[in-house]
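Some chains omitted; the rest stay in position.
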Amino acid sequence: MNEFIDLEDVQFDIDREGRCGFPEVVYGEGKTKETILKIFQTMLKYNIDGLATRVSDDKGQFLEQELMRDKIHFSYNKVAKTFRIHKQDGKRSSVYGKVAVISAGTSDLPVAEEAKETVLWTGAEAVFIQDVGVAGPHRLHAKLPLLREADAIVVVAGMEGALPSVVGGFVKVPVIAVPTSVGYGASFGGLAALLGMLNSCASNVTVVNIDAGFKAGYVAGLIAGKGRTKN
Amino acid sequence: MNEFIDLEDVQFDIDREGRCGFPEVVYGEGKTKETILKIFQTMLKYNIDGLATRVSDDKGQFLEQELMRDKIHFSYNKVAKTFRIHKQDGKRSSVYGKVAVISAGTSDLPVAEEAKETVLWTGAEAVFIQDVGVAGPHRLHAKLPLLREADAIVVVAGMEGALPSVVGGFVKVPVIAVPTSVGYGASFGGLAALLGMLNSCASNVTVVNIDAGFKAGYVAGLIAGKGRTKN
Amino acid sequence: MNEFIDLEDVQFDIDREGRCGFPEVVYGEGKTKETILKIFQTMLKYNIDGLATRVSDDKGQFLEQELMRDKIHFSYNKVAKTFRIHKQDGKRSSVYGKVAVISAGTSDLPVAEEAKETVLWTGAEAVFIQDVGVAGPHRLHAKLPLLREADAIVVVAGMEGALPSVVGGFVKVPVIAVPTSVGYGASFGGLAALLGMLNSCASNVTVVNIDAGFKAGYVAGLIAGKGRTKN
Amino acid sequence: MNEFIDLEDVQFDIDREGRCGFPEVVYGEGKTKETILKIFQTMLKYNIDGLATRVSDDKGQFLEQELMRDKIHFSYNKVAKTFRIHKQDGKRSSVYGKVAVISAGTSDLPVAEEAKETVLWTGAEAVFIQDVGVAGPHRLHAKLPLLREADAIVVVAGMEGALPSVVGGFVKVPVIAVPTSVGYGASFGGLAALLGMLNSCASNVTVVNIDAGFKAGYVAGLIAGKGRTKN
């Protein structure tokens, strides 16, 4: 069995979905736009719904033009810097669970959007709740019914990173906390939020890397779609 | 509705199971043995299956004696430093999913045991795999069939913390990584393992605090028992 | 004017109250029990109500015996490790404002007690609220009326240190946050709580050193007794 | 009661003044100029005196033009990067206490100006003292009479951050220390000053985040205006 497609500079892991439940995701940061395009074309040939993250504006516009020319369906989220391609028309016949994505402040938006796009790519429904930081407590309270419908919750917060603990104390599902690099001074590029989340007093909180919206969305989608992706 | 039981030095959250899916867990470190006993007695009155973590040897022996006198069923794991009480006979009528707990080396055992005990307390089945560190790769390979049956996997590792990434590359379920303080020199009390796990190249890995076996077991049990604890 | 009393190993600042509003406080850690006694005797001679912090058990018992022999009024708080002497009978004719001291968990108690004792020493009334951590949100809500009567609030919390932000969002007075060294792993001896509090999204939160219950109580007392201590 | 105004990308907390004593402040960094304008217009409708911090030059000029066109009174401080709007003519009928704002060196000026503008916005009088660093001790001594009239003192310093301790030893009121990122090498972006201030030997010093002039001014104004904003 030939498990890799050799694309010269990249060795695309064609077998990832079989082994891990989802196809390999393209991390756009170290790759040229041509390379990303080449990977997308390979994905389409193998009938894979692709996701690329950290796609800068110029790479995104290039992909947009190339894929439109070939009449391929795609979703390009300029805030999230994500690019998704759809083997058919991008309409999903079925949805696998529901994930809530919450952010503490408006500056956390790009990371929250990356999480949301990844959730959608995993096949789950995404509920998006913005600007419910700890300083305004009733904003969160108003959203509790929405949160309680979710199978997993992604909480995105910078600065002190207190929101996951507060959310965690209200719900029965796993909370995946994403610290962001939003803040200044003693936030030390997200370190304060990261440490705060790791020390959360809520038992249902696990943590991912600073600004790792993708990884939080991925795991939340995995939890929401449980059974679909069972080993 | 009276949601708290006032035990003088502790205000026991009687409503936690309704809100969060599981009862409040007793963190034993800052509490006297008498206080832990008092909380356990309250739990029994309210028909709650209790779990206490970080119970030192002398506290454990005291609880053991007191509870045996009252003919109460309990499980006391001296390696994990956990103490569980069972409302009836501790035999479970049903099991909610399966969690694998893997540790890299023998020194990681106490943390892995804490995770395992917590998994059992959540009502899930626990598969326990020891001493499968990265330096001896075939040990892990031999266990892959076992891992692939789990609904969630807890991976416990100190030093460099590479095991979660390697495990994550083989499975379709969430991996919860627990860095341990095992190591010396530039392990900096578990910091090396923690950073390694946060930077894992495997998409399905989330992380908890250093030595936080309890939290990893809790979230893994939550995922495995999905539906049971749905909001 | 002779502003110092030379006690050999210590030069006691007899003028501190005139300059700073309160007498010099004795930091017990680096001093022998005999030295502390000598300073207390000097204070009594100059009609000063003394406060000593970080007084270990054996030093405390020595002072207790010596002062009882001389029929001097004192308050010795063994949890706080504070020792106060009263020029007369320790009954206060008047009270200068009200300070609330809140702690997140039972392990934070010694630091909270140190803050409370210092508040009392400044002449303010102290409201003491324990075990209202973020994971059990209604506990805090039940205490809000009490908090709203205070002139300043001291919030003591370890681990993630999220409580000051949550409290800060409900009140109109300054919140002085005290991170504690309570926690394990990535709490790094209180660093996580400290960074979290410095990055608090609540505008009315200032921070003191890790475990510095004394300093928080001092400043809260200063605020509550405003006018009394005006320059 | 409708407590939020939904401005699409921002949910403005109309109730903040009732709950916290002062209206919500606009953190300009993550927001577009159009968003800030929209919030200001909402504030004017609700008769709120607005403050925005971290307003960059281009955003400031835009706001200046728009508000002048509408003949609205405002104060735009280009050094502080703050923008204040005044419901009427910006003239204050009454003043609530007095705050001194001191800075150690000329490079600390922007942070000190942010503190000063915030003090004015809280309704207090601001005394501004510049360039009185520790290396030239008589400069500070000359200002002591001025300092002794204040109800609270904001001390802004970078590098080693020693000024708050020195000031704290001379006064009877709370000192709020603001470390700045001014310095090079082992100042590590303000960390040296932050640690120095947290370890201050003066009992009346509390600390805010690096460069957080706003927060220091806010709390100082709260203390100076005590009674006005009592819960």
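For reference, chains read A, B, C and D in written order, and residue numbers begin at 1 within each chain.
Quick note on the criterion: contacts are C-beta pairs under 8 Å (C-beta built on N, C-alpha and C of every residue); 3 or more make two chains touch, one makes a residue touch a chain.
Small disclaimer: the values here were computed from a predicted structure and weren't measured.
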{"item": "Size of the entire homomeric complex in copies, 4 being in place", "value": "8"}
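Just so we're on the same page, only the chains that are shown with their structure count from here on.
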{"item": "Neighbouring chains common to chain A and chain B, by label", "value": "C"}
{"item": "Same-residue or different-residue interface between chain B and chain C, half as cut-off", "value": "different"}
{"item": "Inter-chain centre distance, chain B versus chain C - centres from mean C-alpha coordinates, in Å", "value": "37"}
{"item": "Length of the line joining the C-alpha centres of chain B and chain D, rounded to whole Å", "value": "46"}
{"item": "For chain A paired with chain C, centre-to-centre distance based on mean C-alpha positions, whole Å", "value": "46"}
{"item": "Chain C: positions in contact with at least two other chains", "value": "105, 136, 168-170, 185-187, 198-199, 203"}
{"item": "Overall pattern in which the protein chains touch one another (line/ring/star/complete/other)", "value": "other"}
{"item": "Contacting chain pairs - touch in the sense defined above", "value": "A-B, A-C, A-D, B-C, C-D"}
{"item": "Chain B-facing residues of chain C, complex", "value": "105-107, 130-132, 136, 138-139, 182, 184-187"}
{"item": "Residue numbers on chain C that touch chain D, as the complex places them", "value": "19-22, 25, 147-151, 168-174, 176, 194, 198-199, 203-210, 214-216, 218-219, 222-223, 226, 229-231"}
{"item": "Footprint of chain C on chain A - complex, ascending", "value": "104-105, 133-137, 159-162, 165-166, 168-170, 183, 185-188, 191-193, 195-203"}
